[in-house]
Every structure is written in C-alpha cells, then in structure tokens.
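The block underneath contains the structure these notes are about, expressed in structure tokens.
A single protein chain has been omitted from the complex, and every remaining protein chain is retained in its original position.
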Amino acid sequence: GFPGVPGRKGEPGESAHVYRSAFSVGLSNKDTVPNVPIRFTKIFYNQQNHYDGTTGKFHCNIPGLYYFSYHITVYLKDVKVSLYKKDKAMLFTYDKYQEMDLDQASGSVLLHLELGDEVWLQVYGNEDHNGLYADNVNDSTFTGFLLYHDTN
Amino acid sequence: GFPGVPGRKGEPGESAHVYRSAFSVGLSNKDTVPNVPIRFTKIFYNQQNHYDGTTGKFHCNIPGLYYFSYHITVYLKDVKVSLYKKDKAMLFTYDKYQEMDLDQASGSVLLHLELGDEVWLQVYGNEDHNGLYADNVNDSTFTGFLLYHDTN
Partner (left out) sequence: GFPGVPGRKGEPGESAHVYRSAFSVGLSNKDTVPNVPIRFTKIFYNQQNHYDGTTGKFHCNIPGLYYFSYHITVYLKDVKVSLYKKDKAMLFTYDKYQEMDLDQASGSVLLHLELGDEVWLQVYGNEDHNGLYADNVNDSTFTGFLLYHDTN
C-alpha cells in the first residue's frame, strides 16, 4: 500500500518563556526611611505582580537565578543602601554627597532564590545616609528579572 | 496487499531560541547635540541591526519585554539624559559636574515594547547638560536586549 501520512510536528521545545518574573520600579519621592525596605511606587513594569509596592519587597514565585540592579540619584546627603535577601544584606553601595554636587550610584548582582525568598533595597546606617533623590525629572530605580529558572 | 511504510517523522517543535534582539553601542566622540537622539556609532554588538547608528534609535522588531542600560562618562559639563520610548521620556538621569572631577552616571530599566516602538537616549535641557564624554580610552555606552518575547 501507500506510505502512511507524515507524523505530527513535535511539541514546542520547553520555552524559556513560560517562566517569567520581572519588575522595574522607581522612587516617587525623596522621603526614604532608613532601616526598612524602600518603597518604590513608580511602576515601569510589574506584570506578574511579584513586586509589592506596598512593602517594597520582591517575592520569588519561580525558583531560579535572578539579576537585580539599582541606580540611585545621590543628592543633599550621602547614600548607603543594601540589597537584602531574606533579612540578610547581600550587597552594599555607598556614595558620598559633596556640597554643590549630585552623583549617581548603582549596583547589580545575580542571586539564586528559592520559592518564597524576598528581596528588597534598604538604607543602612542612620538618617545621614538616606540621600536617595527623585522627582519628576530625576529617577532612582530598582529592577529585577528571572534569568534562568531552576530545573530538576 | 500490505500496509504502506510508516509516514515521515514530524517536524521538530519550535525552538525557544528564535527570538533574539540585542545591541550594545558606545559614543565615538564627545559632540552630543541636545534634544535629538544621541548617535552611538561605536558598535560592540548589533547582529540583528535593530539599532540604527544613523538615527541613534533602536527599533522593536519583536514585541516583548526589553532591558535597557546606559553608562555615561560625565566630564566638563553636567549630564542630563532621558531614555525615550515613542517620543515620551521614560527615565531621567542627572549627574552634576564639579571642577577637577570626572564621574560616571548610569541607568537601567525594563520596558515592554510593541512592534515598531522606538527607544533612544537624548540630552534634555540645554547645552549646559550635554557633558557626555568619550574618547579612545573612555566609554559612554547604551545597551538593550530582548528578555522575554510576547506570547499569545
């Protein structure tokens, strides 16, 4: 008889695209309180809502490797910020303010997160170190995204 | 008679790797004109040619979520730059120049782009704010890449 019909096309490859978690947010004003999570409430992207603007914390819903970055406008006071993961300061960024000057400070890092881990930015030290500035034409931002999800 | 031979095996499924868009470019000199897109003409990577060095604009060919970052050498004048998406300034970075100093200013953000959206960097304000510097051993750069393409 005749040959059979061709088989069906294979399934799509496991896509990177079913595993998505990303946020990008900015400071809405310059009233940053030391020693609690900084609340960034200007939203550039937060489609999955894994970043919580009411607490300032990113919540890990997909275990894997994440890239985090932040860019801070330093004005009127020094800036000392830490990137926290589960109540532990993982990364420290310090920039001194000089009179009449205005600077930019930034940090980035890859961190592996387990389900439920929380990540946030926080001023360390006292109120002499919360010189994070933002207004309508000056941003201070915090961004994170899932780079590689865990496989088993 | 006998049944025919089996049909051909199906086609492989869709690869995750067909969605690629990325560029990384630098300033070739320090003559940055305010209020028009900055033209970065030193090319680190632009394989898909989605960045146009003649206009300074990145053109979205694949709808999805993009990461953009820039790092600016601040020298001789202040720097005020904005990241534009479709004629709207999305992100603002300011760094003041002090006599005898030289600073680095940077920004990064995630932006969702539709097909045809254009993204670029531009000096805002006047010619007192175009202190972007570059020469053979000093870079000012602009980078972007597709992180997650849209699925339907």
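Lettered A and B in written order, each chain numbered from 1.
Assume a residue touches a chain if its C-beta (ideal position, glycine included) is under 8 Å from a C-beta of that chain, and two chains touch if they have at least 3 such contacts.
Bear in mind the structure is a predicted one, so any value in this text is a computation, not a measurement.
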Of B:Thr32, B:Ser82 or B:Thr141, the one touching the omitted chain in the full complex: B:Thr141
Residue in contact with the excluded chain [from A:Ser21, A:Thr93 or A:Thr141]: A:Thr93
Missing-chain contacts mapped onto chain B: 1-17, 20, 22-24, 26, 44-45, 47, 69, 71, 73, 98, 100-104, 106, 108, 137-139, 141, 143, 145
Hidden partner interface residues of chain A, rising order: 1-16, 65, 67, 69, 80, 90-96, 98, 101, 103-112, 124, 147-149, 151
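Here, only the chains that are shown with their structure count from here on.
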Where chain A and chain B are represented by their mean Cα positions, the distance between them in whole Å: 19
